[in-house]
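One chain of protein is taken out of this complex; the other chains stay put.
Labels for the chains are A, B and C, by order of writing; each one numbers its residues from 1.
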Amino acid sequence: MSGSTFGKIFRITTWGESHGPGLGVVVDGCPAGLPLTVSDIQSCLDRRRPGQTSYATARKEADQVEILSGVFEGRTTGTPISLMVRNQDQRSRDYGNLAHVYRPGHADFSFDAKYGFRDYRGGGRSSGRETLGRVAAGAIACKILAQLDIHIQAYTRSIGPVGIQTFDPSVITQNPFYMPDAQAAAKARGYLEQCKKEQDSAGGVVECSIEGYPPGAGDPVFDKLDADLAKAIMSIGAVKAVEIGDGTKAASSRGSQNNDSFCYGADGTLTKTSNHAGGILGGISDGSQILLRAYIKPTPSISQPQQTADRNGKDITLEIKGRHDPVIVPRAVVVVESMAALVLTDALLCGLGARMEHLEKIWKK
Amino acid sequence: MSGSTFGKIFRITTWGESHGPGLGVVVDGCPAGLPLTVSDIQSCLDRRRPGQTSYATARKEADQVEILSGVFEGRTTGTPISLMVRNQDQRSRDYGNLAHVYRPGHADFSFDAKYGFRDYRGGGRSSGRETLGRVAAGAIACKILAQLDIHIQAYTRSIGPVGIQTFDPSVITQNPFYMPDAQAAAKARGYLEQCKKEQDSAGGVVECSIEGYPPGAGDPVFDKLDADLAKAIMSIGAVKAVEIGDGTKAASSRGSQNNDSFCYGADGTLTKTSNHAGGILGGISDGSQILLRAYIKPTPSISQPQQTADRNGKDITLEIKGRHDPVIVPRAVVVVESMAALVLTDALLCGLGARMEHLEKIWKK
Amino acid sequence: MSGSTFGKIFRITTWGESHGPGLGVVVDGCPAGLPLTVSDIQSCLDRRRPGQTSYATARKEADQVEILSGVFEGRTTGTPISLMVRNQDQRSRDYGNLAHVYRPGHADFSFDAKYGFRDYRGGGRSSGRETLGRVAAGAIACKILAQLDIHIQAYTRSIGPVGIQTFDPSVITQNPFYMPDAQAAAKARGYLEQCKKEQDSAGGVVECSIEGYPPGAGDPVFDKLDADLAKAIMSIGAVKAVEIGDGTKAASSRGSQNNDSFCYGADGTLTKTSNHAGGILGGISDGSQILLRAYIKPTPSISQPQQTADRNGKDITLEIKGRHDPVIVPRAVVVVESMAALVLTDALLCGLGARMEHLEKIWKK
Partner (left out) sequence: MSGSTFGKIFRITTWGESHGPGLGVVVDGCPAGLPLTVSDIQSCLDRRRPGQTSYATARKEADQVEILSGVFEGRTTGTPISLMVRNQDQRSRDYGNLAHVYRPGHADFSFDAKYGFRDYRGGGRSSGRETLGRVAAGAIACKILAQLDIHIQAYTRSIGPVGIQTFDPSVITQNPFYMPDAQAAAKARGYLEQCKKEQDSAGGVVECSIEGYPPGAGDPVFDKLDADLAKAIMSIGAVKAVEIGDGTKAASSRGSQNNDSFCYGADGTLTKTSNHAGGILGGISDGSQILLRAYIKPTPSISQPQQTADRNGKDITLEIKGRHDPVIVPRAVVVVESMAALVLTDALLCGLGARMEHLEKIWKK
């Protein structure tokens, strides 16, 4: 039970290591009849590689995805959709020096403690490349949501100490950090230059907003919509905190401030006059915008010398060679979006069985 | 799929409404041979009711738990353990005024949106009493952990704006707020008096620490130990954010600060010189103290008049009668502990299958 | 993971031992809005006790079921439905002689091998009373199916060597064996008298027919409708074989005989001219009658002396005292019906997500 499956009805299983033959995902439980092409998925994967900037590893690989099953004549068939990306760059570079070392902030030691040994090439299964499968599957979930007029958008709220001050969605894709504030993006660039100079790295915050999600999805006890989102987001490597709505701030608020008043809109639909709750009450969506945030730690791979230990009982000084991203936050934006999309799609599918009248609507002759 | 089951191997299923005949939990997958008595469970349940203080609803009910199955001659048999608490106070009080109203901050509307109607008595399934089953099951998990020399303790870090400044574990059970700082507890008392006077309520932060948890538990991708903890904690009603280790602070830190150095202790065991990670790396425990925090919103039930809407399309002004807790944080302490214990126990059980040598140790003749 | 949960969306968890405080079941995932009363469930439970005849243990217990949660104002709320039956007869009779003995045909030894010890009173968890929870949950499933005009009926096909020759459904409830053939029932009575006289026991075959089940339910690979039915039926204690449609006979048939021709009926609906397949093709219902059979071994408790072994390394001769049912087949009829109903209900719920158009029908504004 290595925990590589996620979701209850819309269920994905990812596989693959950073330097093995490839990585992929099997998406089981996708409803039949969804139009789906390779480019739907490829376009999401491409967002994982900010590419031209100097703030992220310019891995040569194109990460071309292939649809291996589950799609026929341009539509999903209801059977498992298998997606694969071949690793181009498999030749075992000189990892010899890392094979026996426990890098600070990495999972080297904990993998050894669990399994007795590990695939040490490029982080193996705990590499950031593991998110390829999540994003590929998330692309399908996003397509389903779009068919239901539900739209999801993540962006960077802060990098290190540099937070956004304004919110202009049109700016998000115009800077390499996916920030909705051009000025903050410029400052973030400066901050990261400084980090690189100091052989150091930065973290940041990704925010994700979902519009158009209907009320009544999610379950009231363990499988609360916010609980499933929390798991989904915290399962992304390097995330150390998750917030829904006002999040941590709610803890120091007062009931009279934090409660959102219900009211009827001009069109007679129920809405709320504020949204401290972030669109979820009692674990179930309330029809408002869903809002969540992921707090991401600074990239653990830094090139300055670090104290650490090896497998053989010795304390050592480690210098990790090669280029390192001073920040992974921008690459995480599409991953946060994908994980949220997976949860939100699954909750809609699970919700189909919530009422007898649904059963009658679909099954009764 | 109303999502009332939690856990993979150590799996609990809770049931019950606030004002139905009772509430309970079925614990499936508990290993055979654990000594277990009613008082092991009752003592945890009793911590849910701060009782004599004036800061929490003095419900008359004793909440006496009964073990209905799965224990024979004082030991668990390996078959499901069914635990039940009868509601003493079932008479339908006058809920008539709440049946058609959507209380702000409550799940009334979202339940209706999901199911078409709801059991409106005392919050029904979304009542705080739903946590009875979690705590009863958590008591069993804590007992298993204790047998393995793993100890778990939660306490209140802050109530509203009042945070702890010192940490003295012996003080935790000596104030009604479960704060490890007597002065902060005194201030919290003052703050809550103020809240009550103003017909308002407060939130707060619960922190949970686990000592003695071995390295190597948890899974590397979706079922990361921190991801499962995040879900477990966020599934507690009123929690709006979850942090592991440094949590939100990690996002503004630098790699050089946030990385924990490994080193060998005097006894030759691997340890870390700091613990920003909170005891989990790559989703797998690293043998350090596990540390997490739950941010809890202010109690939504306040007695001041509130604007809201009813089921029938009308905006109304609501006054909720009766006494209300100005804060639920202290009652949540044992719930956080219980949910953490469930995850940590389950991860140990799941981890049994991580290596071929474990299979051989147990099954080979 | 003691495997006490069954189903994917309509999910039941049973608990309880023969001589513990009680037995019960939690039904999670029942859609909201189903009318449900205690008598719906009680009437199914009553079918488990043929009562007045001398062919089954006349346990004094009324087996009164109580609904503890999940039903409000006569309808299911969508939250877990907890059902419990108290054991009236808990006093530990003299089981001393059975505590250390491995009864032939019973699970005494295998329980000890798994758990290290066992609750030996009346078979503990492996008692036939364990089926109470299945039947109580099955009653709810049957009610859902009935709302969708799906009807399920099980009956006895044979007892020992005595098989039915005719099929008259009106006769089924008019004999203690639930046989649809009055003559066969009379012969079975004679056969069982003989068995009793010889201190021996008999097995038999239960057949179950489902009418009105729509085409398109069930999954094509592992969770085939017939595969899930096979598991459900084989999980009933004492069942040693399961057949779908022609079952074992299909293996010696020819393709030209075994293939069912499709054709359009007068009303334009697709049907089949024969039903060797038993209503399931490729794991998915085809709209025909679903037909299955359970082969049940003779009751292992017989009063004649038997050779066996004890826990302490000694071969012994065992005489099991008390009255024993010479046959359990009639009591299994309602259990087979219940397990089938659980599978068929769950498959309908799972099938809600099979097509994008279903999602749109339920969720799109």
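Definition applied: contacts are C-beta pairs under 8 Å (C-beta built on N, C-alpha and C of every residue); 3 or more make two chains touch, one makes a residue touch a chain.
Fair warning: this is a prediction, and the values are worked out from it, not measured in the lab.
Taking the complete complex into account, the chain left out of view touches A, B, C. Within the complete assembly, C:277 is the residue of C:277, C:290 or C:336 that touches the hidden chain.
Among B:41, B:81, B:227 or B:354, only B:354 touches the chain left out of the display.
Those residues of chain A that touch the chain absent from the view are 1-5, 8-9, 11, 13-17, 20-24, 26, 28-30, 32-33, 66-70, 72, 75, 77-82, 84, 114-119, 124-125, 349. Mapped onto chain C, the interface with the missing chain covers residues 1-6, 8-9, 14, 102, 104-107, 109-111, 113-116, 125-126, 130, 158, 160-161, 195, 198, 200-205, 214-224, 226-235, 237, 240-248, 250-264, 268, 270, 273, 276-278, 280-287, 295-302, 304, 306-309, 313-315, 350-351, 353-355, 357.
The missing chain lies against chain B, touching residues 9-10, 29, 31-34, 76, 78-79, 144, 147-149, 214, 217, 220-221, 348-365.
The definition used in the following text is that only the chains that are shown with their structure count from here on.
A separation of 38 Å divides the Cα centre of chain B from that of chain C.
With each centre defined as the average position of its C-alpha atoms, the distance from chain A to chain C rounds to 44 Å. Chain C has residues 9, 29, 32-33, 78-79, 349 in contact with two or more other chains.
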